[in-house]
Structures are given as structure tokens and as C-alpha cells.
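Apart from one protein chain that is not included, each protein chain of the complex appears where it belongs.
After this line comes chain A, so read on.
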Amino acid sequence: MVRRLGKDVDNQRNLILAMALVILLLFGWDAATQYFYPAPKGEVIEQAQAGDEDVRRTREGGLTNPVAIAEERRDLRTQLADTSRVPIDSAKVSGSINPVGARIDDLTLKTHRETIDRNSGPVRLFSPAGTPAQHFAQFGFVGTGIAMPGPETVWETEGGSLSSDSPVTLTWNNGSGQIFQLRFTIDDEYMITVTQSVANTASGPVAVQPYGFINRTSETASTDTWTVHSGPIGAFDGSVAFDNDYEDIVDSRLIEPAGRTDWVGFTDIYWLSALVPDPQVATDAAFRALGGSNVRADLIYDPVTIVPGKQFSRTTRLFAGAKESEVLDAYEDAGIANFGLAIDWGWFRWFEKPIFWLLKELFDLAGNFGVAIIALTFVVRLIMFPVAQRQFKSMAAMKALQPKMKALQERHKDDRTVMQQEVMALYKREKVNPLAGCLPMFLQIPVFFALYKVLMLAIEMRHQPFALWIRDLSAPDPAMILNLFGLLDFTPPGFLSIGILALLLGLSMWLQFRLNPAQMDPQQQKIFMIMPWILMFVMAPFAAGLLLYWITSNFLTIAQQKLLYLRHPQLQATQADEAKASNTATPAKSADG
């Protein structure tokens, strides 16, 4: 009796310790996720100081400051009203080219909306110089000794509007014998091809360097996180460089990546603007700070001397659009090195890509990404089913061993280590083992991680609805319980933002754990039953699709356990016995994996 009392005190101390750890986890996790993972859409994650202004970054990027948004709207109205602009209108983009400075500075994506609202406008990628969301591409020439086109040069336009079947040419005559020309064509996706040429009609040779650059503000950048890169990007000598950040450019003023440039530009989680140089020549690239939050990705060709009466040209491509995996891969197949890796899949892509592929196939069948995720869960559980089946079979065999087991536990009750060894020896002799081992558990982690990355990265998942209130599977559950699903006018802070999905997750996991056939000591049992509620908080801010996967998985596991208990009716009784027994004795417990 005294001994039991001592043990209870011991247990209580352990429980308090566990609770302390849980609380630490709860609050520590919030801080850690803020640091490592992107914030939910529309939420503030980072308050970087840029001068006196606060830059709030979101997962999708774009302006967040209401003053800047209003200013942007005003600026666009006045700037884009200029009738000398050359319209761009292709299958997926629309916008215009500014003949002043020959800039592509107005581009929206027809097939991607700003928000889940059906009436929201298209996503704007490019915005003219000087606007709060400044982001544009410019093509031109540098040279000495002759008059060169500059940012204020007004080019003559030829051709109505730029579309996949109608090119546009911009011409500028410097009045001293050189004619500069920019010929634009566009494909059905997001690629604009620019042919820069110079004709020398003067009597002496001239030396020129064609260039192209992308200029943008980092204030519209999406959140750069530990798992997904947003910022300067490029492929040099065939390998993609993800390691430069906007801050790095600002700090060092100039970054010149080593190696031959395959493509260079800036990326957000979903969008990319990149220059692809003429494949015929080796080209250098540079990232440059322009003061404030403005940065530039430069592509400059080596100088070429054009003798009188000759013409010279270079062809550069500009990708400006959404990072649709198939589109990028098609460009990669057509010769742009590693263009598909502009999507930051990471080292785990060999596993993420098949999951992504399977999800897309299931989506084509089901027509709804939520249903596709549920179907994916079925596939995964089906693959894991033999493991559970085998576990139940050996548990049934264990039942026959129960008397021997009891005897063993009785004999070695004072020495747990010896008892464990004896139990193991018994298992070996009788060729049974009730435990599934740790590998099956580990095998499921990659699937989960892959789905997490796919939901976060893939634009194909963006704004994909499931049913009822879940209108975007890539965003957290919007139905917050604490503000009565939006009835109260506040957004619950960090770890308290629990949605219905999170609650379902906790509940389904709790149910599943209750049916778990693995034997545990009561202490562990207690901690184990708290787990679902901790995970409810931990998982709440993640993408709704990820929670959907986990909830479905839990319910399928419950169904599977029910089915297997039906097949092995003797186990149901055993479990009930053990629940009772666990109050008085410690059941056989093998050590952890």
C-alpha cells in the first residue's frame, strides 16, 4: 500500500512535468511556426523595417498597406489610361507595353484571380515604375560614342496589339545612323520573346551591348520561409540558386552569381518573372540594389561591334506569369535548364512530384481537389492495410499466450529490464509479436510532408474549393470557432485560431487513439489522450487540405480497427480486460522504437 502511494506521487510528478512540457510546446510552437512556416493567407507574419514603413508579407504576396493599395489603384488608373500604350492580349495574360522606355510594365494573369471571390480581379504581376507595386521588364542597349535609347526615349510602335498571332515592333532612330528595334512575340502561356536588333547605317563601326532587366519592389514579395524560397532566383551553369534574399541584395548592393546564366529573375511562391538569355551566347547576370526596396535582375550581353551597313540582333525571353508546374516543365523540356525547379520543391521532390501527380490524376477523375485528397487518403490507407491486418493477426495469436505472459510478469515484476527481455524471448519462441515496428509509422511521414509542400507550393491547389465553407484548400480553415465563425469582429491570435477542421482532427484522433490496440502503461496512456488536443492547436494554422487528409486518415483507421476487431472477436474482450487490468498492474510494455 505504501509502495502504491509512493508510485502515485511519482506518477503525479510525471504528469505535472508532462503538462508543463505540453504548455511549453503550445506556446513555443506558436513562436516556432511564426519563424519557420509561412503565415496564413492575409495574416501578418513579418514586420520588416524598411525605412519608416512596415512591410507586411503574405503567403501570396502583394501590397498589404491600405494606403499603398489605394495609391496603387489611383496610379494605375492614370498611368494605364495613356493611349500610346501597346496592348498585350494573349490566352493567359493581358496588359500593355509602355512605348516610353520600351517597358513591359502592365501585366495581369487572366486565369488567376486575386482572391477566392469570383468577382475579384485578375492577379497583377507587373505595375509601372513609380507605383507602389512597381514591377516591370525593360529591354535596351548600352554603348558609347553614339546616342543611345534611355528610360525616357519614346519608341515608335508598329503592329496593333501583342497576341500569339500578332507580333509588335518598337523602333527608335537615334538620328545619327543607328536604328534600334525591339520585336515582341508572345506564346499561349507566359513567355514573351524579345529580339533586340541594331542596324548601323552610318559610315563608321559602332559597339553596343544589348541588355534586359527586371525591376521590382520587394514590398510586394511573398513570405520567404525556411521551406519555400521567395526572392531573387536564377539558374547558373545548370543549377538553381535559391540562397539569395532581397536583404542580401540590399546589404551587398551587387550580387554577381558565378557561371553561365540559364535564367534569372525574381520569384514569389506562386509567381515568377525571369529573363532567359539567348542560348547562343554566354551571358552574365547580376542582382542590384536600387535604393529603398527596389531591386533589379540584370542580363547584359557582351559588347558587339557592328560595321557599317550591317545589322546585329540578340533574342531574349521573358517569362512573366504563374508557376504552373506543367508549363514550366514544358519550357524545361524545350531547353531552359531546370526551369521546372523555379517551384521550390526542395530535395524531397522525388517523392513530392509523384504525390502531386497522383493528386492531379485523382482531381481529373473527381473534379474536386477535396475529393481528390480524400481519395489519396484511401490509397495510402489501402497500402498500409496489410500492416494493420498482420498486427491484429499476431495479437490474436498473443491471446493464446496470455497465461504464459501473466506468469512471466509475475515472476519478474521487480525488474522491468529482465521482464522485457523475457517477454521478448517468449515472443521469439512462439514466433509472435504484437507490435508493428516503427517503419510503417515512418513511412507515412513522407506522404504527409509531401502533401504539405504540394498544398503550399502548387498553384494548381490555389483557390481550390472542397465543400461548404472550405473554399480554398491551400489556406487555413476560415471558420474560426473563437469569433463565432466571423460573427464577432476580431481575428483570434495565433494558436487560438482553431477552425472546425482542427476540432474534427482532435476529435477523430482521440477516437482513434481510444481504439488503438497497442498496449501502454497508464502513465503513457494519459499523455497519449492529451495528444489529440495539442495537435488540434498545432495543426490549426496549416492548409485546410492537410487537415482534411489527416481527418480522413483517422476515420479510415477507426473503420479499419472496427473491421479487424470484428474479424478477431476475442481481441475486443482482451482489450476490455486490459483496460481494467491496467488500473492494477503494468501490462507488458516494450521500449520505444
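One rule holds for everything that comes next: a residue touches a chain if its C-beta (ideal position, glycine included) is under 8 Å from a C-beta of that chain, and two chains touch if they have at least 3 such contacts; residues count from 1.
Here is the rule we go by: contacts and distances are computed from a predicted model.
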Absent chain [UniProt protein name; select from "Putative membrane protein insertion efficiency factor", "Protein-methionine-sulfoxide reductase catalytic subunit MsrP", "Electron transfer flavoprotein subunit beta" or "dihydrouracil dehydrogenase (NAD(+))"]: "Putative membrane protein insertion efficiency factor"
Candidates A:R74, A:R253, A:K310 or A:R390 - the one touching the absent chain: A:R390
Selected from A:I179, A:A397 or A:I527 as touching the chain missing from the view: A:I527
Contacting the left-out chain in the complete assembly, out of A:L254, A:L382 or A:M441: A:M441
Interface residues of chain A (partner: the chain not displayed): 386-387, 390-391, 394, 420-421, 424-425, 427-428, 433, 435-442, 516, 518-520, 524, 527-528, 531, 589-593
